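Before any comments, here is the structure.
Yeah, one chain of the complex is gone here, protein chain that is, but the others are all in their spots.
Lettered A and B in written order, each chain numbered from 1.
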Amino acid sequence: MRINNKLSKHEYQKLIDEKAPGSHILKNIFAAFITGGAICSVGQIVMLIFEQFGADKETIASSTSIIMIFLGAFLTGINIYDNIAKFGGAGASVPITGFSNSIVSPAMEFKKEGYVMGVGAKMFLIAGPVLVYGIFASVVAGFAYFIWKQVM
Amino acid sequence: MVDILKAFLLGGCICVIGQLLVDLTKLTPARIMVIFVVAGVVLGLFGLYQPLVEWGGAGASVPLTGFGNVLAKGVIKEIEESGLLGVFTGGIKAAAAGITAAVTFGYIIAIASKPKIKS
Partner (left out) sequence: MAKKIGQQTIVLDKQPIILSGAGIVGKKEGDGPLARFFDNIIDDEYAGEKTFEAAESRILRDAYIKALEKSGKSASDISIILSGDLLNQCTAASYAFRDVDTPYLGLFGACSTMSESLAIASMLIDGGSVEYAVCAASSHFCSAERQFRFPLEYGTQRTPTSQWTVTGAGAIILGKDGQGPKITCVTPGKIMDEGIMDSNNMGAAMAPAACDTIMNHLQDTGRTIDDIDMILTGDLGKFGSEMLKDLMLRNNIDLKNKHKDCGTMIYDLETQDVDCGGSGCGCSAVVFSTYILDMFMQGTIKRLLFIATGALLSPTRIQQGETIPGIAHAVLIEA
């Protein structure tokens, strides 16, 4: 006998959605803005420094990416980036430093399972989809552009 | 200074969009990252993202949408230079620095460090 039949599954889920405590959206948005803004400002400072050396635009862009990725990886390695993300949420995960965090953290975590099947295989556990969809989207975009060029 | 302030504002705003997706939808972080990169590619294809980069500098290029924009720009450039082959080579070529840096630093730092319990 099923005693607990006062609510249907659907009603129960509605009740949960109603009663579940929500996120502090305003606080989260503020934290994301500050954190994301700060990380991008660091990126801008790095760009300005490269500009001082008179590097060309493409060199500046690539070098800045490398430095930002290093910073994200380094802060992950010294067990700090997860705390930044706990405060900043998307402010820490959307910048490229967050992409770097998503690569370093599984690599660190799965080191115990070996350097090949652990570090090597698990490195793109979280970031893999970003590359898969990013690259695939660029191919689709490129193909569309190529066709459009032929037609026009 | 103005450049830094602009980067702060634009970068902050792009991250707020991400935060809204986190808090208001049930999307997982991995899905949100995918959405940002693909959005960057699409905006880049139509040349809509470049004005943001011109205005906000790192505020537009550091977020993942910037990575998508780099992929799209790279593909277009390669197609102009080498035709259909560019569809396959352009994206990764332009993003090579970022991807290689991520793998290299990821590997070195993973070897040198150890995960700790969250506080």
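Throughout what follows, contacts are C-beta pairs under 8 Å (C-beta built on N, C-alpha and C of every residue); 3 or more make two chains touch, one makes a residue touch a chain.
Predicted, not measured: the structure shown is a model, and the values here were computed from it.
**Q** Of the residues A:46, A:66, A:108 or A:139, which one touches the chain left out of the display?
**A** In the complete complex, the chain left out is touched by residue A:108.
**Q** Which residue numbers on subunit A touch the omitted chain?
**A** Residue positions of subunit A that touch the missing chain: 1-4, 6-7, 9-10, 12-13, 15-16, 19-23, 28, 76, 79, 81-82, 84-86, 89, 92-93, 98, 101-102, 104-106, 108-110, 112, 125-126.
**Q** At which residues does subunit B meet the chain that is not included here?
**A** Subunit B touches the missing chain through residues 22, 26, 29, 115-119.
Quick note on the criterion: only the chains that are shown with their structure count from here on.
**Q** Calculate how many whole Å lie between the centre of subunit A and the centre of subunit B, each centre taken as the average of the chain's C-alpha atoms.
**A** The computed centroid separation for subunit A versus subunit B comes out at 9 Å.
**Q** Inside the complex, what are the residues of subunit A that reach subunit B?
**A** 23, 25, 28-29, 31-48, 61-66, 68-70, 73-74, 76-79, 82-83, 86, 88-91, 93-100, 102-105, 107-109, 111, 115, 119, 123, 126-127, 129-131, 133-135, 137-139, 141-146, 149
**Q** Note which residues of subunit B are touching subunit A in the complex, please.
**A** 3-4, 6-24, 29-34, 36-38, 40-42, 44-45, 56-59, 61-68, 70-72, 74-76, 78-79, 83-84, 86-88, 90-92, 95, 97-99, 101-103, 105-107, 109-116, 118-119
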